[in-house]
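Only one protein chain is missing; all other protein chains are in place.
For subunit A:
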Amino acid sequence: MESELHEEAPRAEYLLHLYITGATPNSTRAVRNLKDICEQYLKGRYELLIVDIYQQPEKAKEERIIAAPTLVKKRPGLTRWLVGDLSDRRRVLTLLGISPEPTDM
């Protein structure tokens, strides 16, 4: 158990990839919303990668991106594609498996 924990230590609990399309309003909002959530709930527990698919279009195919912006939750649990600017905060939290604080109600 301990060794396992120890091994997993360098890996963050949450692995999140956010695919955006430059500085479009939806993308900007998504980045801001995601950062807010991470700061509030996942401080020190997440690893976030923001990819601009305008810059790396080949990533779009690899990561099966259709809509933009899309947050791909790789860990924990099954991979999920969270489509949209993440402004539905409650829903995002539920999907990430985080219980929202009463202030987020």
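Everything below uses one rule, namely that a residue touches a chain if its C-beta (ideal position, glycine included) is under 8 Å from a C-beta of that chain, and two chains touch if they have at least 3 such contacts; residues count from 1.
Assume contacts and distances are computed from a predicted model.
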Out of "Cytochrome (Ubi)quinol oxidase subunit III", "non-specific serine/threonine protein kinase", "Spondin domain-containing protein" or "ABC transporter ATP-binding protein", what name does the UniProt record list for the absent chain?
"non-specific serine/threonine protein kinase"
For the chain left off this view, which of A:Arg11, A:Arg45 or A:Arg80 is in contact with it?
A:Arg80
Among A:Leu16, A:Val31 or A:Ile53, choose the residue that contacts the chain missing from this document, as touch is defined above.
A:Ile53
Residue-wise, where is subunit A in contact with the chain that is not depicted?
19, 21, 24, 26, 29-30, 33, 53-54, 57-58, 60-61, 64-71, 78-88, 91-92, 95
